[in-house]
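Questions regarding the structure given below will be posed in turn.
Below, a portion of the complex is reproduced, with chain positions unchanged.
Labels run A and B following the written order; every chain starts at residue 1.
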């Protein structure tokens, strides 16, 4: 990682607004974005990134290379939660292990978007179908997490107790939480709208909304993310040393896995970084929302805090230029 | 005026759809207040509003004394699972 890239990342407005948000909480400023603005900004970002990706897909079409990439992305989204679950079981009960595994097996759209902004700033091209890869990687971990938690609950359940068998598994409900939750649905839906209209003149009218505002909204959202992340830092004590290390080391491991995948797929430099960041990032909206319902025994202040207060800032501030350097080293400049 | 039991149920927001279904099954009318924050045995619930996972709701229902046991029956498992509070008191309801 050369110093210049680190600086380019740090001296971009979105990252600086993220730092400003962190600082606001740390110095106890009362700055905050009133609810529901953060949710609105996040919906906007999903709609815009989905639509833009869809438009580019409409231009490129679906090639074998793209299909392969999407396939490998889905494999990663299943493998990561499984292996992390077993790592987590070393120290945690099955419910919490499953919820955290699902969190790290899924992706963070905003981390992806920030990486894409970094590529824009360093003038490295990347493809629209990586948004489709992101969309495909969001849900599988949710299903995997729930399955693992249920299997464990079944194994441990003794006849006569009312814990595991009291409520039968409602797979329809879990599938809905996984594949139809608001974030996933809007991202996939916008992707499809973009793909359907990308080659038609009507799509152009959306460009000022989806493209030109994008960096500004990202900056505002990251300001809020900084505020929220710093607020959760206090909860880290509860998480303990094991989970704190987990929240930094596992993203690095997953990034390495992602690098391997990108290399096997022969992705371009830009696409490679995006694939790595998808593997390395952890969900803090879609998965927690789903876990709260599907594994209510798990403690949300563990999985939300790890993902939001540690992994997200780490990826945004250090991960992106670090993975960028790694990709450059492996793929050549 | 009619003597009723006022029941206030504070739960985490993601449980609301389930709670509504259960209360409706008992044939009870209700009112819901949203975006409540709080502090309980499970820590602080602030309205960060990204996941909605940490927000509380308060469902209020005024029911007949004889409907109370069935309601408490269905609420208790929810409280056990994700925490919260269920308060019961006596009220008079204006008949209209």
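Here is the rule we go by: contacts are C-beta pairs under 8 Å (C-beta built on N, C-alpha and C of every residue); 3 or more make two chains touch, one makes a residue touch a chain.
Treat the numbers as computed from the prediction; the structure is a model and nothing was measured.
Peer 1: Treating the displayed chains as one copy of each kind, report how many of each the complete file contains.
Peer 2: Counting every chain copy in the structure file gives A x3, B x3.
The rule we apply is simple: only the chains that are shown with their structure count from here on.
Peer 1: Per the centroid of Cα atoms for each chain, what is the distance between chain A and chain B, given in Å?
Peer 2: About 33 Å, centre to centre.
Peer 1: So in the complex, the part of chain A that touches chain B is made up of which residues?
Peer 2: Touching chain B: residues 35-36, 38-39, 42, 228, 231, 235, 284-285, 288-289, 292-293, 296-297, 299-301, 304 of chain A.
Peer 1: Per the contact definition, I'd like the list of chain B residues that touch chain A in the complex.
Peer 2: Touch list, chain B to chain A: 12, 14-15, 35, 42-43, 46-54, 81-82.
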